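Please find one structure pasted underneath; my questions will follow.
Not every chain is included here, but those present sit where they belong.
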Amino acid sequence: MAYTLRELADAASATLRGQGEVEIDAVAPLNRAGPRQVAYCASSRYRALIATSRAGALVLHRDDSDVFPGNALLCDDPRIAFARIARLLHPPGPIQPGRHPSAVIHESANVADSASIGPQAVIEAGAHIGDHVAVGSGAVVGERCTVGAFTRIEARAVIMHDCVIGERCVISPGAVIGGEGFGYVREADGRWTKVPQLGRVVIGNEVDVGANTTIDRGALGDTVIADGVKLDNLIQIAHNVKVGEDTAMAGCVGVAGSAVIGKRCMIAGGSGIMGHITVGDDVEVTAMSFLKGSVAGPGRYSSSLPAADADVWARNLGRFRHLDELARRLRRVEQTIKQILSGGNH
Amino acid sequence: MAYTLRELADAASATLRGQGEVEIDAVAPLNRAGPRQVAYCASSRYRALIATSRAGALVLHRDDSDVFPGNALLCDDPRIAFARIARLLHPPGPIQPGRHPSAVIHESANVADSASIGPQAVIEAGAHIGDHVAVGSGAVVGERCTVGAFTRIEARAVIMHDCVIGERCVISPGAVIGGEGFGYVREADGRWTKVPQLGRVVIGNEVDVGANTTIDRGALGDTVIADGVKLDNLIQIAHNVKVGEDTAMAGCVGVAGSAVIGKRCMIAGGSGIMGHITVGDDVEVTAMSFLKGSVAGPGRYSSSLPAADADVWARNLGRFRHLDELARRLRRVEQTIKQILSGGNH
């Protein structure tokens, strides 16, 4: 589907410079875009690349308008404008309503006529699949689950029984929603007795869950993922966690049980969030950090430890292992100097 | 299914106070429990919440008996007593024996009549599925695997060929048991030659494996997970690892190849265990730590690094990068003071 540059400028709230009637089919990288494609440049650092671009138009910051003589869409935030244009030119593929004959749909399941159920998918007893939902190849929707309109459950994702997924969500391939929480009590002899996990996972609207990410069901109450939350791949969300609106977590984050995370937080990749803590709104955690205690928001927290040359690292690490002793030695030095200065030791 | 309070008190070895004939249907959170439900309170800190509870009975520590005037089950460990009651009131759903017509069961597989094989499941050649085993939707049990009685293989879990799973285990959705170990030798030119992975995964009884957790098969010998081990979600167990009885690991732990871990260990979330090390019995590792060397048990080990305000963190980290130099400067200061005190420098 093609749009004119003028239409794209309107969609992106950008100022059009040049030929508004030029037709554009697609977005493309700056160095590969052709005359029917639009590219963007976030920074004038790429001036050289821009100058040679064959793109039909460029999305540019207003301040960079001089770096390119051709058609341009000028704006204050090229990334946001380009995202709007990309969404317009590349909408998600249409959903083909229907049920693949190989899918197994329980007779008591309630599947909207407009929904698409892919090959080898399983819809278990009592599940409710809303309008325009797409269930991908081999995905499993468990007993009595509810999946809201326009949500995509991608290939081989699993939604376990009684969970609730809102509208316009994407549950990526291999994700597991509603596995049993890791709840045990320890007997006197060291054995573990399982505590039944009786809650659900309740996911709001416009939530994205990444590939092979796992979200456990609550023990008594529910695990709750609020509207607009975005979770990347291979994230672990333990039982009874609450994640507030529009919070985003990058890959490989782990959130331990009963943690309560606020709105609009950003948790960078590989970080861990301790169980039973409360994290305020607008908290950022840097990559590979361990948030161990409750924090109010807004704020930025870190225990990232950037890698150094391994020999240098080993030397500093060797000192770290005796840091307490080092601090004590410094204290003694300070005391001795004090005595020297007071004349007491001479 | 309902039980009287007296029956629940007996099951939990608790002291009944109040009306033993009251019928209870379910457990519930303290703030939501009604007259036919039982709740628990682990601490008298929640005194205010307790006072307003409408629960049919509360499970309380003997010392807290005065905080609630109603029916109570008094005990020494409310969490354990409550877990026992919850298991009684909420047993796992019954397994419906039978084979879904969409399941593919190889003619040479040996499946107990009492087992349940779900839709789209695959049971490959020579597999042995024991009594009362439940194989969930889309799960795969590979060639010549053995699955012991009462074990649940949940939706989309995969057991690769020749692996052994004990009795009363739970293999959670998406878990992969018996993938090939990461075994290569490096050629002179930097290329990797794969070493055939000829061992199996052997899992004992009452082992739980979390969602999307992976356990690789051994290279020559087997990877062994002993009775009673509990593994949370997204854990990686590499080839030839041995995990001792009743050891528990929380989410996102990684255990490298040939590590031998003792009994009753507790490895908190996000931690890593180095390959080829030996970890004694009753060892605890705190969250997000890296156990690099062998340790005897019992003991508690940590390299957790709790996050701080990012600016404070950056300042301390800047010093850490020069810790070796800082230690050398302190040494020089000490020597200089020694000289001062001995009068040598004056």
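Order of writing sets the labels: A and B. Residues in every chain begin at 1.
Throughout what follows, contacts are C-beta pairs under 8 Å (C-beta built on N, C-alpha and C of every residue); 3 or more make two chains touch, one makes a residue touch a chain.
Since we're looking at a predicted model, the values are computed, not measured.
Chemist: Could you tell me how many identical protein chains the full complex contains, when just 2 are shown?
Modeler: Result for the total copy count in the complex: 3.
Quick note on the criterion: only the chains that are shown with their structure count from here on.
Chemist: Quick one: how far do you have to rotate chain A to sit on chain B, C-alpha fit, nearest 5 degrees?
Modeler: For the C-alpha superposition of chain A onto chain B, the angle is 120 degrees.
Chemist: Averaging only over C-alpha atoms, locate the centres of chain A and chain B and give their separation in whole Å.
Modeler: Taking the average C-alpha coordinate of chain A and of chain B, the gap between them is 25 Å.
Chemist: Where on chain A is chain B touching in the complex?
Modeler: Residue positions touching the partner: 102, 104, 120, 122, 124, 138, 140, 142, 156, 158, 160, 174, 176, 179-180, 182, 184-185, 187, 190-196, 198, 212, 214, 216, 220-221, 234, 236, 238, 252, 254, 256, 272, 274, 284-286, 289-293, 299-306, 308, 312, 315-316, 318-320, 322-323, 326, 329-330, 333, 336-337, 340, 345.
Chemist: Going by the contact rule at the top, pick out the chain B residues touching chain A in the complex.
Modeler: Contacts found on chain B: 27-29, 32, 77, 79-80, 82-84, 86-87, 90, 100, 102, 118-120, 136-138, 154-156, 170, 172-174, 208, 210-212, 228, 230, 232-234, 246, 248, 250-252, 263-264, 269-270, 282, 287-288, 304-311, 313-314, 317, 320-324, 326-327, 330, 333-334, 337, 340-341.
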